[in-house]
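Missing here: one protein chain of the complex. Every other protein chain is in place.
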Amino acid sequence: MSVYAYCVAGWVLLIGSFGIVRSRNLIQTVVCFSVAQSGTYLLLLAVGYERGGVPPIFSGPGTPAPKHVVDPVVQAMTLTDIVVSATVTALLLSLAIQIHKRTGTLDPDQLRALKG
Amino acid sequence: MTRGARTALFLVAAAVLGPLLWNVFHDIPAFGQIQHLYRDLAVRASLEQSTANVVSSINFDQRALDTLGEESIFVASVTGVMILLRPDSQERRYLPPASGAVLEAVRLVGYLMLPVTLVLGAETVAHGHLTPGGGFQGGVVLATGLHVLYVSGTYQALDRLRPIGSLDIGEAVGAAAFGGMGVAGMAVGGAFLFNLLPKGTLGNLFSAGTVPLLNVAVGFEIGCGMVVLLAQFLAQEITIAKKGRPE
Partner (left out) sequence: MTALVLVSVTLVGIAATIVVLTHRPENQAIMLSVFGLALTVMFEVLQAPDVALSQLGVGAVVVPLMIMLTYRRVRRHAGEAESAASSQSEQPSP
């Protein structure tokens, strides 16, 4: 049972990729891409978790012992990644708007070869 | 490639990847184990630099170069969205239509919550080195807090309080301030983004050297950038349309 969290992370990644493959609409592709990214956040935080650990903050009441906090390095990585990937999602969505303006459709199966 | 063929190819790939992932998950250290080497090193370095929030210390002190790269991605993406979503030759900006009535209760709650949310966002940015928070989170709170004005009021009210040109400049100023502090660190300490201010004692507001200043720079940049980003999408839906549209 100790690999359950990792397996759920892998499942979220795979189901997000499945959604990308089966999408009928570019907006659905972007949503499923966002879901797949969240799987990696779960994996990172699960690697850093310690049973009975506390957040890595050393101020205020209840300052913990330095050996008892969860891993802060993976939290730092995940934190900036979440905000920045939102803007990359915005870029993908604006590409979708432009594609719809140029071709009139958002269906990936109807967007065939690159038109010059 | 047809949709069915795509699905079949994906299922084959997943059938190969699945067992590989299963093996890997059994090989990496178990969930909830007590041995974290990076944690010991990072916490010790953070306490030496008198930073109470270890995550902020990692983001703005130990691995600050990483954060510079991340915020550069942010600036580039906002620029890309502004380029992609500007009105093209067939479109122009119209005045936003007069919106429907807003419930009085919603408007009151909006008026009360707007200054509270903005102050909360500023507090999250300023105390990033002491409590959970920092530039990234506080910037997002500030940007979304401003849009309470749109949810509980009108689009015109939001437009008045949101000078896009100045916010664009503000985003650039925030990004440049981060780089400027890095160069100052290089001038003083010999390393880019060196922590050159006095560290103070753990838990005080003025501690951790340059970490609060970098927090403010990033918070300013992310707040301004997110408002500009959301403004592009809102304008696409509300004010931009083909020429000759009946008013």
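Read from first to last, the chains carry the letters A and B; within each, the first residue is number 1.
Following the convention adopted for this analysis, a residue touches a chain if its C-beta (ideal position, glycine included) is under 8 Å from a C-beta of that chain, and two chains touch if they have at least 3 such contacts.
All values derive from a computational prediction rather than experimental measurement.
A.B. asks: Specify the residue from the set B:G110, B:G133 or B:G174 that touches the hidden chain.
C.D. replies: B:G133
A.B. asks: Which parts of subunit A are in contact with the chain that was left out?
C.D. replies: Answer for subunit A: residues 1-2, 4-5, 8, 11-12, 15-16, 18-19, 25, 27-28, 30-32, 34-35, 38-39, 41-42, 45-46, 49, 51, 53-55, 57, 69-70, 75, 78-79, 82-83, 86, 89-90, 93-94, 96-97, 100-101, 104, 106 touch the chain left out.
A.B. asks: If the hidden chain were put back, which residues of subunit B would touch it?
C.D. replies: Residues of subunit B in contact with the hidden chain: 31-32, 53, 55-56, 124, 132-134, 136-137, 140-141, 143-144, 226, 230, 233-234, 236-237, 241-242, 245.
As a working rule, only the chains that are shown with their structure count from here on.
A.B. asks: With centres defined as the mean C-alpha position, give me the subunit A-subunit B separation in Å.
C.D. replies: Each chain reduced to its C-alpha mean, subunit A and subunit B end up 15 Å apart.
A.B. asks: Can you name the residues of subunit A that touch subunit B in the complex?
C.D. replies: Residues in contact with subunit B: 2-7, 10, 14, 17-18, 21-22, 46-51, 55-60, 66-67, 69-73, 75-76, 79-84, 87-88, 90-91, 93-95, 97-98, 101, 109.
A.B. asks: Under the stated contact criterion, what part of subunit B meets subunit A in this complex?
C.D. replies: Those in contact with subunit A are residues 2-3, 6-7, 10, 14, 17-18, 21-22, 25-26, 28-34, 36, 38-40, 42-44, 46-47, 52-55, 58-59, 63, 66-67, 70-71, 73-74, 77-78, 80-81, 84-85, 88, 130-132, 134, 136-137, 139-140, 202-203, 222, 225, 229, 232-233, 236.
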